[in-house]
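Only one protein chain is missing; all other protein chains are in place.
Entry: chain A
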Amino acid sequence: MATTLAKAADGTLAATHAARIEHVSKSFAGPAGQQLVLDDISLDVAPGEFVTLLGASGCGKSTLLNLVAGLDRPSAGTIGTDGRPALMFQEHALFPWLTAGKNIELALKLRGVQKNERRERAEELLELVRLKGAYGKRVHELSGGMRQRVALARAIAQDSRLLLMDEPFAALDAITRDVLHDELTRIWRETRLSVLFVTHNVREAVRLAQRVVLLSSRPGRIAREWTVGIPHPRRIEDTAVAELSVEITEELRGEIRRHGQH
């Protein structure tokens, strides 16, 4: 397992940015003419960095992630990524006609991994997310937490240097989510992936990230940024996590309150 991951890391040393978002704006045609969703966003993600995008509803954080993933085009500005990023959704988005192992193998196949290597790589990735033995399991036979771990393994199978995560744990129960936070942190540190993680959960943002970026709503603009210096391993109930969460929550509430004043 360690060898495949190390190889992946060595292959892309040249890149200085995992993602570079420069003056990106996005507007959609709405009932009241063009509606600006993202306004002049500039954000860099360094290789191996974990950044969370935090914001209330309507801040366009999922839109931004879709733009970075290449699923949509910005109205203005440029986005550069080191290869095609992997994307994980709030729903597991695993294909129900394939087993857990075959879901991962499909990702491998689509990026051109030879047939005889696929099975072994899929087993390794399942072991990485601690689901050894789940290879032949159908998606509906797995619990919510297990499905998200298979989805994580499938995303890592894309061998991309940048992992985009769109509220991937929002639909899970609190205990499972907490465990998956630990897992994600462990896997991020083992694989040295860059992660751009979208959430509306302040504690989640602080617990996971090296950098928290707060977006204002309608249109989404970068409101503030925090560098999180709390050493790993972190826990959801750590005092330092709690204190920073309080500060960020205050700021977030201020952003939300502004919208009630018109």
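Simple rule for what comes next: contacts are C-beta pairs under 8 Å (C-beta built on N, C-alpha and C of every residue); 3 or more make two chains touch, one makes a residue touch a chain; residues count from 1.
Heads up, the rule we're going with is that contacts and distances are computed from a predicted model.
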item	value
Omitted chain, identified by the protein name its UniProt record gives, among "Peptidase U62", "ABC transporter permease", "DNA 3'-5' helicase" or "Bifunctional protein PyrR"	"ABC transporter permease"
Which residue of A:R84, A:R119, A:H200 or A:R218 touches the chain not shown here	A:R84
Residue of A:T16, A:S57, A:T78 or A:S143 touching the missing chain in the full complex	A:S143
Hidden partner chain, touching residue among A:V51, A:A69 or A:V198	A:A69
Hidden partner chain, touching residue among A:E117, A:E190, A:E237 or A:E250	A:E237
Among A:H17, A:R119, A:R186 or A:H200, the residue in touch with the chain that has been omitted	A:R186
Where the missing chain touches chain A, by residue	69, 71, 84-87, 89, 91, 93, 95-98, 106-107, 110-111, 130-131, 138-146, 154, 158, 175-176, 179, 182-183, 186, 233, 235, 237
